[in-house]
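Only one protein chain is missing from this complex, and each of the others stays in its spot.
Read from first to last, the chains carry the letters A and B; within each, the first residue is number 1.
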Amino acid sequence: MAALGTLSSANLNGGQKLAVKFFTVAIALFGAQVLFGMLAGIQYLKPDFLFGILDFSVNRMLHINALVVWLLFGFIGAVYWILEDESGTPVVGLGLGNLMFWVFTLAVVVVVLVYLLVQTGPGELKSIWLINEGREYIEAPRWADIGIVVCVLIFFYNVAATFMKGRFTGIGGVLVFDLVALAGLYLAGMWYTPNISMDQHWWWWVIHLWVEATWEVLVGCLLAYGLIKTMGVRRKIVETWLYIEVALLFGSGILGLGHHYFWIGTPEYWLAIGGFFSALEPIPLVAMVVHAVFDAGHHKMKSANHPALAWMIAQAFGNFFGAGVWGFMHTLPQINIYTHGTQWTASHGHLAFFGAYATIVIAFIYLAVQKWRGNVWMSGNMAGAWRWKWAMFLLHAGMIGMTMALLIAGYEQSHIERAIGGSTWMAYFEAQAGPWFQQAMTWRMISGWSFAAGFVLLAWDLMTIGKRETRPAQLPAAEAAAA
Amino acid sequence: MSQTQTQTLWWASESFWKKMAVWITAGSAVVLIFLTFDTVKQITAGGKRVPAYSVINNRIDYVFDEKRNHQVPVIGPEEPLFGKKLTEEEAMALVSKGKLTTQAKNCMNCHTLLGNGSYYAPDLTKSWLDPTWGTKQLREQQMVDFLMNPQDYLYNSLGRRMPNLGITEEEARATVAFLKWMSSIDTNGFPRNFKPIDQTDPAPDAAPAAPADAAAAPVQQ
Partner (left out) sequence: MIVEPVHLANFFTVFFSAASVILFGALYALLFAWSRVRGRPRLMAMAYAAYLGLAASVVTLGYAANLFNSGFWTFIVLLMLVGYLFAPHAIWHLCVGTHAEEDEMVKISQPR
């Protein structure tokens, strides 16, 4: 047994050893996301920066692909992290899982190198197979698509087989079902059609149903596990609420797909369906608020991991503002016709992805680091606690700054380019050249530097937190009560 | 909450919500699948909302419709692209080549298409109808020239240019076909208030066409 405060895989179970590998790559890709986002942001201010070498399209593609993949790696890691504990048995087929990790990571490296070095291809099917599919978020070439599906299937096998061998809990059941949907939906984005309406129709099946349905439920499963472990809430209650959440999220989310079908050639009835389900969207949020207050009144919260708890609280707020407030502001078709495809979307996207997903993955990585170092003290009076606090502050200040700046830019665009100018090229550039837009881009960049500094601090903190700590972790409420 | 209750209320029980989760998810999925069948039928090329690819043989306009309260694409008289009338198969092959080009050149990570994509460059939904191309006589060639050497054209005061993506003439023509076809899709009035290029035929004795508005024509560097 290694000394307290030393990183040692002896402190982890099999699934957790694999999980920390995924977390490591996730943080590296988070760094790549920040880097390429910064390059793209600079290009808004200095269009000749890296022109013809690393164009905006390449930086932006890497920015959003790194986002999707780092969150996916974070989620996969988090599931492996809880798997043995939740099922009560070692991971079935762990060797295969390990192989999958290396194959997946290698594939990501190859895809990124091709993006950087080859960038574009001739207008033929082979470009889509080998270089870049050219469809936002799912640009990965077809060979990589197939690889991703195979990797997710191996992941699914690990999870399903482990639960089947051990305890098939309610959380396990929802998780297994959710992973089937996750893998299945990806197939909807894997075929070519010359018809752009058809293309985007199926494309949204992947993007919307992943992000606004299956990912949300996956996070729900992780949070449910966290509640049982850290707050000692009874399993039966947590699982009942997981089912309630699934009902609310899928009930409002699946047909919520409609709000992406307003303007892409799809029939008019989607305007009504999209509007109706947009009005339902706040209901799961209301449920979370009421239930959180109820729980806070009945359980004394005593966290053994302050950074993780802080990031989980950030998740609640981030999800509420990013998805709830920012989403609802421009979701009705009456206004969306002017905001669709402007920086409004970028503003909403930044806050929602960060608030709802980045936060929870970061929280899980803090939990992992704690255990990796032999379950060290991570409560009050930690040595070097300023690092996680400043990292969190800089990341949030940066994100809020970027979101606000993009909101102002989008607002100006919806006026000048859309409503007045009628979306011609001239109107587009008139809006881009406007002083409000230009200043917003400057503020976005300044906020971006804050975010980048926060990321560096976060990475440093994750590598060092608890290193010189000699106290064992505070007992979580559940164990304290049982002791 | 200190009194002990042995019986959970049915509407608050785990089994009830487990069933609800399954039924609501399944119900939503079934409704979605039914709607998908109808939607796919309606957006298959050749229908009313998404015209056949051979629509590139005709003039496409974007005209306000009182009843629907927004602009709708209107298919006009025969005006074949590059002066060559194509069969449905030829048109489809050409549009498909153009679509492949837009994917292989990663257009969507600067531009938006039907409003989806990135926001660094103009939306392409109605780019075929954009007044930037000057006149309808010059349009096709202007678009091809631009796509092949975009780095030489500056459409704005920002210094923002499109990079040279190595687009061949064949790919450029196909891309124009794809853009022309895309402008015929019924998008429920998106983009709104769009001011299309003048496509009326000049009087037979009029002077040769020249850019009507110098400011609207691209500035060559």
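The rule we apply is simple: a contact is a pair of C-beta atoms (placed from the backbone, for glycine too) under 8 Å apart; a residue touches a chain by one contact, two chains touch by 3 or more.
Keep in mind it's a predicted model, so treat the numbers as computed, not measured.
Peer 1: Among A:2, A:113 or A:290, which residue is in touch with the absent chain?
Peer 2: Per the contact definition at the top, the residue touching the missing chain is A:290.
Peer 1: In the whole complex, not just what's shown, which of A:49, A:276 or A:443 touches the removed chain?
Peer 2: Only one listed residue reaches the unshown chain, and that is A:276.
Peer 1: Any idea which of A:143, A:320, A:436 or A:460 touches the chain not displayed?
Peer 2: A:320
Peer 1: Using the document's definition of touch, tell me which of A:338, A:388, A:429 or A:451 contacts the absent chain.
Peer 2: For the chain that is not drawn, the touching residue is A:338.
Peer 1: Can you list where subunit A touches the absent chain?
Peer 2: 85, 88, 167, 228, 234-237, 240-241, 244, 268-269, 271-272, 275-276, 279-280, 282-283, 285-287, 289-291, 293-294, 296-298, 320, 324-325, 328-335, 337-338, 411, 414-415, 419-420, 478
Peer 1: With the missing chain put back, which residues of subunit B would touch it? List them for me.
Peer 2: Missing-chain contacts on subunit B: residues 1-2, 4-6, 8-9, 11-12, 69-70, 188, 192.
Methods note: only the chains that are shown with their structure count from here on.
Peer 1: Rounded to a whole Å, what is the gap between the Cα centroids of subunit A and subunit B?
Peer 2: Roughly 29 Å separates the two chain centres.
Peer 1: Please output the residues of subunit A touching subunit B within their complex, sorted ascending.
Peer 2: 40, 43-44, 47-48, 51-52, 55-58, 60-61, 119-125, 127-128, 131-136, 139, 170, 174, 192-201, 203, 236, 239-240, 243-244, 246-247, 250-251, 254-255, 257, 261-271, 273, 298, 333, 337-338, 340-343, 345-346, 418-426, 428-429, 432-433
Peer 1: Which residues, counting only subunit B, touch subunit A once they are in their complex?
Peer 2: Touching subunit A: residues 1, 12-14, 17-18, 20-21, 24-25, 28-29, 31-32, 35, 38-40, 42-45, 49-50, 53, 92, 95-110, 112-123, 125-127, 130-132, 151, 155-161, 163-168, 171, 174-175, 178, 182, 185-195, 216 of subunit B.
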